[in-house]
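Working notes, beginning with the structure itself.
Left out: one protein chain. Kept in place: all the others.
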Amino acid sequence: MNWDWNAVADFMPHFWDGLLVTLEILVLGSLISFVLGLVWALLSRLPSRWVRWPVGAVTEFVRNTPLLVQLFFLFYVLPEWGLTFSALTTGVIGIGLHYSTYTMQVYRAGIEAVPAGQWEAATALNLPRLRTWTAVILPQAVRRVVPALGNYVISMLKDTPLLMAITVLEMLGEARLFSQQNFHFTEPLTVIGVAFVVISYLASLLLRTLERRLVP
Amino acid sequence: MSLDTRDTDPRPGTGPERHTRELVRLEQVSKRFGDRTVLDRLDFSVDAGKHVTLIGPSGSGKTTILRLLMTLAKPDEGTITVDGRTLYPAPEKQVREIRKNIGMVFQQFNLFPNMSVLRNITEAPVTVLGMSKDAAEERARELLELVGLSEHLDKRPGQLSGGQQQRVAIARALAMRPQVLLLDEVTSALDPELVAGVLDVLRDIARSTDITMLCVTHEMNFARDISDQVLMFDSGRVIEAGPPEKIFSDPEHDRTREFLSAVL
Partner (left out) sequence: MTSGLWELVLQGVWVTIQLLVLSALLATAVSFVAGVARTHRLWIVRFLAGLYTEVFRGTSALVMIFWVFFVLPPAFGWQLVPLWAGTLALGLTYGAYGAEIVRGALSAVDPAQQEGGIALSFTPWQRMRLILLPQAVPEMIPPFSNLLIELLKGTALVSIMGMGDLAFSGNLVRLALQESAEIYTYVLLVYFVIAFLLTRVMRGLEKRLKAGVGKAPAPRTEKAAAQPAGAGGGLR
């Protein structure tokens, strides 16, 4: 095994560029998945089955098919429909949408875990429905779901390299580009491999601290 | 039906030897959980073939003694010997060898839900003692007959009542032909109407075998029936010991009197 520290040094500027893009994807993708997941969760609690059923079918479909193919779909099909986004935007939408079908389950479990007595108390106080949700149910549910959401953020981090397949230059994309130009495969791939392990380890430590704060 | 615990042992029952051979011995045994001392430099021994009952308030260390003997827990200090061989401190191999002579029946039965009643009983004789499957099954059938559950041998433990499960657990322990049988509050988890059936089986075993029994129980009538000796525990020490007639009718220690008046 020949390891070339010079190659590592040459790669590092590209690595930082890639890391920045990776984190950008992660932050935006997480935001989309948090919001969209909540929308799915609330829609799937509506009384009308004409809403519940399609929401259930779509999210089930998205959750059970590969993110990679979904990214291809968005990347090649949206322009055909006249919607042209940058690769990065497309990728963020794709990963956010994919993960929203997971966060949806987290929210649903969180909402169901709020004791029935809370609903009854809100009814007894004659709170309007919207107020019940925003002031009573969701604040309690969100507290419970933060750890699980955090886990999905960590999982999402590990899926960000898929955006490389639609030409986004995140960490893996940068590593591949560097490899092809300089014929050094080992160093850049190992650097980003270690980076992933380190980042997800730090993130899980952070999450555990957060969990202790939120769930006393 | 044969209920000999050891194929090779002559039944001592009558000889003077029965009263002299020491089978279990604890010397200066201490056990702490955190800063709570459960057993405090305890000394006591049990002779072969004797039935000894440990009584006392809960938390006084009775169950801990059984768990130490079963090697489910380790003492912090002291030595434990069984049949002249050291159980603690001892190398793992020796522990395993000695452990084969000790059986235990648990408060919560601890039957294996993934095995049928029959296999719960035959598994250990086959895999641990190397008994043939046929011999183990024959023995299991005898034992199930003894505990009155012959017709349930293909069922799962979950399909039986608590009392039936506990009788299976007794049969399972006996199938290993232990020299010592440890009984840890075996009726505490049972509905009141199921207690009698289990106790009857144990009385039967106590009468008809030479197994040494160490019993932790709150059933004082049962203790009086089967025991050769009763040990009263308090705060990790034996404060009074003697034959049941003596302990139950004429206790010397105030704590014993208080305890008995509370439970009887």
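We just call them A and B in the order they show up, numbering each chain from 1.
We adopt the following convention: a contact is a pair of C-beta atoms (placed from the backbone, for glycine too) under 8 Å apart; a residue touches a chain by one contact, two chains touch by 3 or more.
Since the model is a prediction, treat every value here as computed from it, not as a measurement.
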### Task
Can you work out which residue in A:Leu36, A:Val106 or A:Val168 touches the chain that's missing from view?
A:Val106
#### Entry: Touching the absent chain when the full complex is considered, from B:Met104, B:Leu118, B:Ala136 or B:Leu149
B:Met104
### Query
Which listed residue, A:Val21, A:Ile93, A:Ala122 or A:Leu162, touches the chain dropped from view?
A:Leu162
### Summary
In the full complex, chain A touches the hidden chain through residues 1, 61, 64-70, 72-73, 76-77, 80-81, 102, 105-106, 108-109, 112, 147-148, 150-152, 154-162, 164-165, 172, 175-176, 179, 185-186, 189-190, 192-193, 196-198, 200-201, 204, 207, 211
### Query
Since one chain has been left out of the picture, which residues of chain B touch it in the full complex?
70-72, 96, 99-100, 102-104, 106, 108, 110-115, 123-124, 127-128, 156-159, 172-173, 176
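Here, only the chains that are shown with their structure count from here on.
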### Query
So how far apart, in whole Å, are chain A and chain B when each is placed at the average of its C-alpha atoms?
57
